[in-house]
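Of the protein chains in this complex, all but one are displayed in their positions.
Chain IDs A, B and C follow the sequence of writing; residue 1 opens each chain.
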Amino acid sequence: MKSFVKLIVILSIMVIGVFSSRLGSASDTTIKLGVAGAHSGDLASYGIPTVRAAKFVVKDINEKGGILGKKVELLIEDDVCKPEMATNTATKLISEGVHLVVGHICSGATKAAMGIYNNSNIIAMSPSATNPDLTHSGDYPNFYRTIASDDAQARLEVDFALDILKLKKIAVIHDKQDYGKGLAEFAKNFLEKSGRAEVVLYEGITAGAVDYSAIVQKIKRSKADGIIYGGYHPEASKIVMQMRKKRMKTIFISDDGVKDDTFLKVAGKYAEGVYATGPKDVSTNTIAVAATEAHRKEYGKEPGAFYLNAYAATQALLNAIQKSGSINYADLSKALKTEYVETPLGSISFDDKGDAIGVGFSMYQVQNGVYVEVK
Amino acid sequence: MKLLTSFKKSFLVSIWFMFLTFPIMVIRVNPIEEIIEWRWWNMLLVGGCSFVLSLLGRYFLEKKELMAKRVADSGVIATTFKKRLFEQRAFAVPILIIISFAAIIFPFIFSTYQTSIMTTALIYVVLGLGLNIVVGLAGLLDLGYVAFYAVGAYSYALLNYHFGMGFWAVLPIGAGLGAVFGLLLGFPVLRLRGDYLAIVTLGFGEIIRLILENWNDFSQGPSGIANISRPSLFGTQLGLEANTVYLYFIMIGFMIFTIFVVNRLQNSRIGRAWIALREDEIACQAMGIDKTRTKLNAFALGATWAGMMGVVFAAKTTFINPASFTFLESAIILSIVVMGGMGSIVGVIVAAFILILLPEYLRAFSDYRMLLFGCIMVVMMVFRPQGIISNVRRTYRYGNNKGQDINHRETEEV
Amino acid sequence: MEYFLELLLGGLTRGSIYALIALGYTMVYGIIGLINFAHGEIYMIGAFTALIIASVLTILGFNHLSILVLASLVAVIYSAAYGFTVEKVAYKPLRSAPRLSPLISAIGMSIFLQNYVLLAQTSDFMPFPNLIPDFDFMEPYAHVIGSSELVILLTTAAVMMLLTVLIKFTKIGKAMRATAQDKSMAMLVGVNIDRVISVTFIIGSSLAAIGGILVASHIGQINFYIGFLAGIKAFTAAVLGGIGSIPGAVLGGIVLGCTESFATGYVSSDYEDVFAFTLLVLILIFRPAGILGRSTTEKV
Partner (left out) sequence: MSLLNVTNLTMDFGGLRALDNINITVHENEIVAIIGPNGAGKTTFFNCITGMYTPTSGDILVNGTGGKTHRINGLKPNKVTEKGLARTFQNIRLFPDMTVLENVMIGKHCRTKASVIGAVFRGSETVQEEYEIVESSYELLRKVGLENSVNNLAKNLAYGEQRRLEIARALATEPVLLLLDEPAAGMNPHETKELDELIVRIRDEENIAILLIEHDMKLVMSLSDKIVVMDYGKQIAQGTPTEIQNNPEVIKAYLGEDFA
């Protein structure tokens, strides 16, 4: 009989849990802003800065009295960057009556979730999902982003390698993951189409491996004069360090995932001379400086990846509500596409596809231990 | 006196944990800015928590031992709720009716989100029951079960993408491909036993995932396949909410079907052979059972369910990429089987609900979600090592009942 | 030829790391027959502890050598303590449980420890202080082998020798071998099984910590997730060599490391893991108990 009682207790707890989460969605006196992304698991470091950015923006706005007389409320949900979790996350946000979403973080999870938002006429804006299909395919009309897509970044890298560095033999390396491989694929295609340089090596490495000396040897043997790497900084720093330690002077060009302070710290003197694309320089942008400062004050360290993009996304969404005076899908879409908003990334608006206008990439190079924009 | 010693022990435990968590919980350095942050408050927290938990753990373990001893002493096993549920018709039938009623009205009283996660949980119930054939019944430790799940999901995604084939058309294909891959894995590993088998199946799972990741022309690589059609109802496409409910009922149907099949299988000639194989491979062969065939049967049948669920999964998320089919997924499904009690159908169902719904309901704890999840897994195993519900063997009627054998009661029929 | 040698050296470096972690798997397996899935996390915690201590000492202005010694020492002690505690909390209560139950407990522990470090520390990659200096005498050979690679190879070799001596000649080593062969017999002749198991976990975890420190200073950064992949690879290495066999773990690690290195060098790194796992399957088909494993033909 005892286990029966236990069962009843467990069941009732579940039922209460279910009901309470339903009850939560009753009121509509606030503007509900969802923040979805990876907040746990191996990709958490790309999702957590977004939550923090959204918190700062919302805190600011609420202190100033909110928008249209309503406070903004954050609904933060984890999707572990997994598509199946992302659909649950999206459904949950909608069940809770979300009005707008900042997210998701990974392109795959974003694609899985967009259909569900679209069905409820909810706009989602990602600070980090760079897969070109999201805006170019037309399948996701409710999708916006404050980051340039992979092809734009690849274009910049390839043009830089061909026009400025005048490389002839290029090795294209990636980390086999969504972002890195997508980028590398574009870079390879652009290079092949241009016909001005030869792709001597096109390969994926295993992220998180303990040693990359084999691929470094292979690059050396391919006699490439430059590498275009698609992926994130942990692997990039390992490869660059092993190359330089082996006295290889091969030029290393990479992406936004590598333009990170941790890269500089880890690779140290070996980082010197590495090129990486990144968002246009914001060191003179007062909002960016203030946002970074706020993070430093609160968490005692530099903000992580996509922090400013998320900051901008949150501002852009809230600005659209402010300007249109509505939370209606059509009004918001119109506002996003017509109104400019001041963000850490500069003054931005969105084009018809959902890509941000005014958000672009520049090429940076590590000089004396810091990233310097190459003009 | 006893209380005092257990206080003392718990105190020592809390000291030990404060020491253990010192560098990671207390110190936080920022090597870039060269700042050290000392979080002494955390140390107190750890000390306090570990003291209380240690006391509680001691109390419960003691109670558990005492109970076991009392049962052993008296020699009489009290009629537990579980036993009554399985063995007394009058008790089981109303409960079954309540459960089925609840299952039917569920999507109409709860939100789409609840229905959606319930559908996910049901998918894992079926996956658990499928893996249960391989691990629970045949005793073959399979750490790469997710590979077949991926096979099913990709067969639907690709056939849908290239040829526009529908859910119902691909379902049998996915199941068939799952079985084929099951055999493919089965052949090379026939000679392997126990943990060697485990690592090879793990490797197989990884190989499938890596191929999906690298072979762009075939699988579109890590960026995955988007816009997979949801299942249609007699040729009409439903809206999102209706479709969620529809999928929920498809899964309810699947679950009933799977329970029916697995239940019949495990009490059949084949099922007995699986269990015999698990219990003693040598004796099993000496009794005239073809080891090779029995093992392959188990692999193929287990994989069939995974293949089918893969199709449902792809239809539910409408987007798949290789990241959904990692080793962790296999580990979760395996945990469902072991936690449920190897070979027990009801156990697998309960465990699947716990392990899949728990992380969803733990969302309230936000950051601490997965921490608690891992913790609960350990605690459950420590307190119920044999699983939530240990399997009850079926009893048969024999002797004078000339005629049919269908009169016998089936334990574990749900 | 030079290319071959370079790949071989890379493979050996990789393999040594796998071997160090694989030893923990194989020793625990030999004694209690458990695949300790949380072992990779112990390795990660070792690396993290070393990182924290080394960073603190750096900021406090200690000199290079004392940082290296202190950080390694503390990391090894802490890893051992974690290994010991994990065994007591998650495995010991399950000693008489069905075979797979401790495995699930281990998976739970692994998830727990990962998230513990994620929450208590950070989700970001942390730069690991360069504990291994670039030796001047290595300068002429730098294009073939780096200082950290050399240190990894030498340390691994030294650790292996120490371990062999420990297992072969000390009293606790003998008790460990006895327990591995027959637990109940060992108990009858007066071996304290609990103690042997604890010591096994302590030694295995210390080795993992050494591996963690070496890898971390070789690649320069860590996060809470590094234990997962390293753990799986090391586990593969342990099985490849014959799980339960100590020389087997070393050999397995090196074979695995070299296979990956050559697969990358001569074929494609896209499929390096596929090659590694295919090799594993092939070896196990022809030698079902691994390269050095005793094939246990069960007595009928």
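By definition in this document, a contact is a pair of C-beta atoms (placed from the backbone, for glycine too) under 8 Å apart; a residue touches a chain by one contact, two chains touch by 3 or more.
Here the structure is a predicted model, which is why all the values come from computation and not from measurement.
When the full complex is taken into account, the listed residue touching the unshown chain is B:Arg272, out of B:Arg58, B:Arg272, B:Arg363 or B:Arg384. One of B:Lys291, B:Arg363 or B:Arg384 touches the chain omitted from the figure, and that residue is B:Lys291.
Here the missing chain is touched by one residue of B:Phe218, B:Phe365 or B:Tyr396, and it is B:Tyr396. Within the complete assembly, residues 261, 264-265, 268-273, 275-276, 279-280, 282-291, 297, 301, 393-399, 404-406 of subunit B touch the chain that is not shown.
Keep in mind that, in the parts below, only the chains that are shown with their structure count from here on.
Distance between Cα centroids is largest for the pairing of subunit B with A. Ranked by how close its mean Cα position lies to the mean of all protein Cα atoms, the top chain is B. In whole angstrom, the spacing between the mean C-alpha positions of subunit A and subunit C is 34. Centre-to-centre, using mean CA coordinates, subunit B is 29 Å away from subunit C.
Between the Cα centres of subunit A and subunit B there is a gap of 33 Å.
Residues of subunit C in contact with at least two other chains: 115, 122, 126-127, 270, 273. Touching of two or more other chains is recorded for residues 28, 31-32, 35, 214, 367, 370 of subunit B. Within the complex, the subunit A residues that touch subunit C are 40-42, 44-45, 48, 176, 203-206, 208-211, 213-215, 217-218, 221, 233-234, 237-238, 241-242, 245-247, 262, 265-268, 304.
Taken in their complex, subunit C has these residues touching subunit A: 3, 6-7, 9-11, 13-14, 17-18, 115, 118, 122-128, 130, 134, 142-144, 146, 149, 215, 218-221, 223, 225-226, 228-230, 233, 257, 260-262, 264-265, 268-270, 272-273. Across the complex, subunit C meets subunit B through its residues 29, 35, 37, 45, 48-49, 51-53, 55-56, 58-59, 74, 78, 81-82, 85, 89-90, 93-94, 96-98, 100-105, 107-117, 119-122, 126-127, 129, 232, 235-236, 239, 243, 270-271, 273-274, 276-278, 280-281, 284-285, 288-290, 298, 300.
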